[in-house]
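What follows is a single structure, written as structure tokens, with notes after it.
Only a single protein chain was left out; the remaining protein chains are all shown in position.
When the chains are written out, they are named A, B and C in that same order, and each has its own residue count from 1.
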Amino acid sequence: MNSFGRIFKVTIFGESHGESVGLNIDGCPAGLPLTVEDFLVDIERRKGGTQKGTTPRKEDDLPIFKSGLFNNKTTGAPLTILFENKNTRSGDYEKQRAVPRPGHADFVAHQKFGGHEDYRGGGHFSGRLTVSLVAAGVIAKKLLGDAKVTASILEIGGEKDLEKGLQNAIDHKDSIGGIVECRVTGLPAGLGEPFFDSAESLISHAVFAIPAIRGIEFGTGFAAARMYGSEHNDAIEDMTGKTRTNHAGGIVGGITNGNELVFRIAVKPTSSTPKEQHTLNWETGEQESFSVKGRHDLCIALRVPVVLEAVTAMVLADLLLLEQRLKRLF
Amino acid sequence: MNSFGRIFKVTIFGESHGESVGLNIDGCPAGLPLTVEDFLVDIERRKGGTQKGTTPRKEDDLPIFKSGLFNNKTTGAPLTILFENKNTRSGDYEKQRAVPRPGHADFVAHQKFGGHEDYRGGGHFSGRLTVSLVAAGVIAKKLLGDAKVTASILEIGGEKDLEKGLQNAIDHKDSIGGIVECRVTGLPAGLGEPFFDSAESLISHAVFAIPAIRGIEFGTGFAAARMYGSEHNDAIEDMTGKTRTNHAGGIVGGITNGNELVFRIAVKPTSSTPKEQHTLNWETGEQESFSVKGRHDLCIALRVPVVLEAVTAMVLADLLLLEQRLKRLF
Amino acid sequence: MNSFGRIFKVTIFGESHGESVGLNIDGCPAGLPLTVEDFLVDIERRKGGTQKGTTPRKEDDLPIFKSGLFNNKTTGAPLTILFENKNTRSGDYEKQRAVPRPGHADFVAHQKFGGHEDYRGGGHFSGRLTVSLVAAGVIAKKLLGDAKVTASILEIGGEKDLEKGLQNAIDHKDSIGGIVECRVTGLPAGLGEPFFDSAESLISHAVFAIPAIRGIEFGTGFAAARMYGSEHNDAIEDMTGKTRTNHAGGIVGGITNGNELVFRIAVKPTSSTPKEQHTLNWETGEQESFSVKGRHDLCIALRVPVVLEAVTAMVLADLLLLEQRLKRLF
Partner (left out) sequence: MNSFGRIFKVTIFGESHGESVGLNIDGCPAGLPLTVEDFLVDIERRKGGTQKGTTPRKEDDLPIFKSGLFNNKTTGAPLTILFENKNTRSGDYEKQRAVPRPGHADFVAHQKFGGHEDYRGGGHFSGRLTVSLVAAGVIAKKLLGDAKVTASILEIGGEKDLEKGLQNAIDHKDSIGGIVECRVTGLPAGLGEPFFDSAESLISHAVFAIPAIRGIEFGTGFAAARMYGSEHNDAIEDMTGKTRTNHAGGIVGGITNGNELVFRIAVKPTSSTPKEQHTLNWETGEQESFSVKGRHDLCIALRVPVVLEAVTAMVLADLLLLEQRLKRLF
């Protein structure tokens, strides 16, 4: 339930205010060079600490290798990596135990786990766990060979000028969302399966593991629903499968077609907003109003690109490892 | 790869112009009453044969039970159901073997399966296999108890007036797409998992198994990216978790919250269009133009609602069976 | 639950006295030549119809391909094969509904499936389903390349002279069991995983899917528990890993070591015996005595070798496909 992948299988674990968050990868090929330095850029991108609108909470967030690494290479045995939680202030949360924050998982976690959940800072539901996803992505990217995964923000709070979108939120003392696009070049044709394990199925499965995502569209996406077939179809131009246009976003029939993979996701506004909110106190059964005082991002979308790259790379690494085995047997 | 589900595990198989299509369900509880009659309505809805814009191809499409049924009830052993292919005209396709149709899986199937694929009518990639999905959905719906899954078309070719959208396509001699919405009432809170197996992850995984889907959005979806947090957050109103608004579409933190589940999908225009198209002949290496003469839908979106209901019901039946086991152990 | 394999995934289904038994293979590589003729020898071996001590029930047992085959080759899509049940006499069983036969699954099936199970001839629990295993084995063997799987009977009813063992049973009007050995030559080193997916784990998992198996031992097996370490260890003789002795049976640390794979299984005496038996009538709650009159084997072990080869080949085909993908990536 907290694992993903058939060959390159990633499990994430941990809580926001527990000892640590981390990940286990079962199925990483032996011999992949791996050092702490490999993680620094993406871990730093995830923090977003210096940007306007991101939370000032900082962790060193250096990966601690607990298993599966020897002489700076993967061994083929399960790889376990921890990230310590150093900078936690649990007091912020405990007093609000009975007051589920709107837009957060507080209520559903309580329903699902019968009150046994670690509720401090969202516990296992915290965005803090995306550091585990990013770490898995660092390793997955190294397995992709020529394929390059790049995600970037298209708009913030409805504005293509990101500074403007952000300033708008600050002025309104409110949080905002955004649109993030992911593109992958250098992918071979043939990844994915016709139905249940279509490339879109697997990518969207992994993408919705990122908190706060509300939608995903491939190629022309929702706009395709308003096009004619003759407009939308991508004419094949050469024997490599290159198409004149790329409305399909690089996937046809669930299978990559060798063109650039393109998809976009919608990130909702951060649930924690400085604005006053209404909710229910489940001890008193009364409505209550409150406003969030803790450390929080105005726009969680700013941190999403590197996480989106990570989960995409995980899916593609898995598909590449999987495809390799069946290729040209006969 | 052609299976989905952890407890209620559905495998689909078959080819458009082979002997049959079908499905196997491993994990269906014993004792569920099931007869041919249960399938008639949804199978008929899928055919869409009497609507403007749907293909005249008809099959009786009566389910043939091959295993797992005894005295009109499921036995708990694997359930196998076949649908015979009666009305196939392979000749339409064979002459175009070397001419991959734009927007279809012809090219990628050839890449992936090295030329061994059954290419007649799209083979295993055919929309014909959605009859297997619909059949799985019929059974899944019976497991949902009070939960009701309903999908409906919101727009066709950009028009909310569906007749108008369809007529527009007929006038342009082209194919069109549409937007379909799915709503589920009566779901308990607590289904889904925080990250990799979030309710959105599982639903989108299953939804992208339906051919021609280009996007999915939950609740306010892409519009959420342009809202403020204070607008988007759904205030919890009572102890059951009922919220005043339902921007989240019934899922928070990956878990159902007891409110109505709401999501929409984008269906691309049918790839087969009466309009002239350009493609590559992979034997000659030359560009070629052609137009589709076979039986095809102008708007495949018209057939999608019942398929969308089916895959959604499959996911929810699996989550309900899964959740049952952990409930109130301690 | 009725599936096995990670890449080469086999699902079996059907009931003894239902319409058919069959199998689905998801993950069979495309391009494998396959015809009805490929199945004849092993299907015939399984029948054992002409041997003393095997049941006279006969089926043509010709495989009917329902999906995944095109131009006599696998397509890479799921392969579905049916075997019709022609020669069923349900009346034998229905009158004994409330009288669970000792040694059979009647009682546990009733407990597990709440009375909804197909009880005719053992239903889904019947040895009839081994025809599905044998069929999967036929395909798996074709994927093994140089590796050859051979199973043979070592003893029947405690006698190495099989005729004598069988005659003994006939004279005693009772059923008997036997020991079957399986050997695989030509396997590469490196298949299997250190712990949970050790080669022994996977093989034994598959082997205990065969009805009536009571034990399995690898290499010297139980005798190893009475040897000294210096006796039991196999000295490595050359760079291919060839060992002087083969007490390990070709597996060390859960991984194949390139030597012959050797293991033995114990088959219990057929549960249906002509001798009078005692059991409980669950309607009356009274003890009852009865003796089996239907068609039954005196010694089910006679039919086991080809089934044992089949499940072994399934495991090895899966491991070979799995290993291929990780080999020499770096």
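We take it that a residue touches a chain if its C-beta (ideal position, glycine included) is under 8 Å from a C-beta of that chain, and two chains touch if they have at least 3 such contacts.
All of these numbers come straight from a predicted model, not from anything done at the bench.
S.K.: Looking at A:D42, A:D61 or A:E117, which residue reaches the missing chain?
M.R.: If we include the chain that is not displayed, A:E117 is the one touching it.
S.K.: Return the single residue from C:L69, C:L82, C:A169 or C:A317 that touches the missing chain.
M.R.: With C:L69, C:L82, C:A169 or C:A317 as choices, the missing chain is touched by C:A169.
S.K.: Using the document's contact rule, name the residues of chain B that touch the chain not shown here.
M.R.: 6-7, 29-32, 73, 76-77, 143, 194, 321-322, 324-326, 329-330
S.K.: List every residue of chain C that touches the chain not included in the displayed model.
M.R.: 1-4, 12, 100, 102-105, 107-109, 111-112, 114, 116, 124-125, 129, 133, 155, 157-158, 169, 172, 174-179, 189-190, 193-198, 200-202, 204-209, 211, 213-239, 241, 243-244, 248-249, 252-258, 266-273, 275-280, 282, 285, 287, 301, 328, 330
S.K.: On chain A, what residues meet the omitted chain?
M.R.: Those residues of chain A that touch the unshown chain are 1-3, 9, 11-15, 18-22, 24, 26-27, 30-31, 65-68, 70, 73-80, 82, 112-114, 116-118, 123-124.
Quick note on the criterion: only the chains that are shown with their structure count from here on.
S.K.: Please list the single chain whose C-alpha centre lies closest to the global protein C-alpha centre.
M.R.: The most central chain here turns out to be B.
S.K.: Just the number, please: Cα centre separation of chain A and chain C in whole Å.
M.R.: 44
S.K.: Just the number, please: Cα centre separation of chain A and chain B in whole Å.
M.R.: For chain A versus chain B, the centre distance works out to 25 Å.
S.K.: Multi-chain contacts in chain B: which residues touch at least two other chains?
M.R.: 1-3, 12, 112, 114, 116, 124 - these are the residues of chain B that touch more than one other chain.
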